[in-house]
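A single protein chain has been omitted from the complex, and every remaining protein chain is retained in its original position.
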């Protein structure tokens, strides 16, 4: 069994953003030389997500509005977590809706995707350096 | 390491539905001959889910009502994604709540399940052909 590991680093200029990381993960897969197996891609931080959906600007706007409605940032005093000096409790909630990780099949040396699947890093508490882990196992 | 891949095809007659695909995945596992490993089952489309829960009609009704409350279909004009000519923005939101994929342990040639676990395809934008990927790796 072969295994491969790489960290991808991000520093998003805004509090929240969606970044398409599909080509980064494809580059990892090429480097790994793995042809058949599973690729795990996960946020290493607990106020961020990795998820698969459409690379469509309008949809990303809809996600932003929807997540803010489900788990509003303000007032920050509504969350006990923010009494620790943080203001990011909402980010920990939003990340649960969007998910920590994706597992993608690797077939014939490619990410085995449907027609519109793209991998995104979902940042909910940005403006600092954060990481995504890519771990690929297989043969 | 052995690996196995199969696509399951669905054409649901309604916009939304939950389809029990456990026996399809069990059939894949038998075909694979894999005894120990991991089975990934994921929607290949970004307006559908694969998830594990109970095969109980009342619960599925509750999911339907709840998801429609969290991410209503109408009015379709509330979503920027729908300006692209689509009317399925809500399906992309609902799918994030229910999830894209499950990873199931394979032990002794069986899906290693708790007492009530069943795998479902969750369709949120049906009435056309869509696919689920089954990828099993192991020995």
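Residue numbering begins at 1 within each chain, and the chains themselves are lettered A and B in the order written.
In this text, contacts are C-beta pairs under 8 Å (C-beta built on N, C-alpha and C of every residue); 3 or more make two chains touch, one makes a residue touch a chain.
The model shown is predicted, which means the values in this text are computed figures rather than measured ones.
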Would you indicate which residue among B:38, B:91 or B:134 is in contact with the undisplayed chain?
B:38
So that we can see where the missing chain sits, which residues of subunit B does it touch?
1, 36-38, 51-54, 56-59, 61-63, 66, 70, 97-99, 102-105, 107, 112-117, 137-139
Just the residue numbers, please: which parts of subunit A touch the chain that's not shown?
1, 3, 5, 38, 40, 42-46, 70-71, 79-84, 89, 92-93, 95-97, 99-101, 103, 131, 133, 135, 137
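Rule of thumb we're sticking to: only the chains that are shown with their structure count from here on.
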Chain-centre distance (mean CA atoms) for subunit A and subunit B, in whole Å, is 20
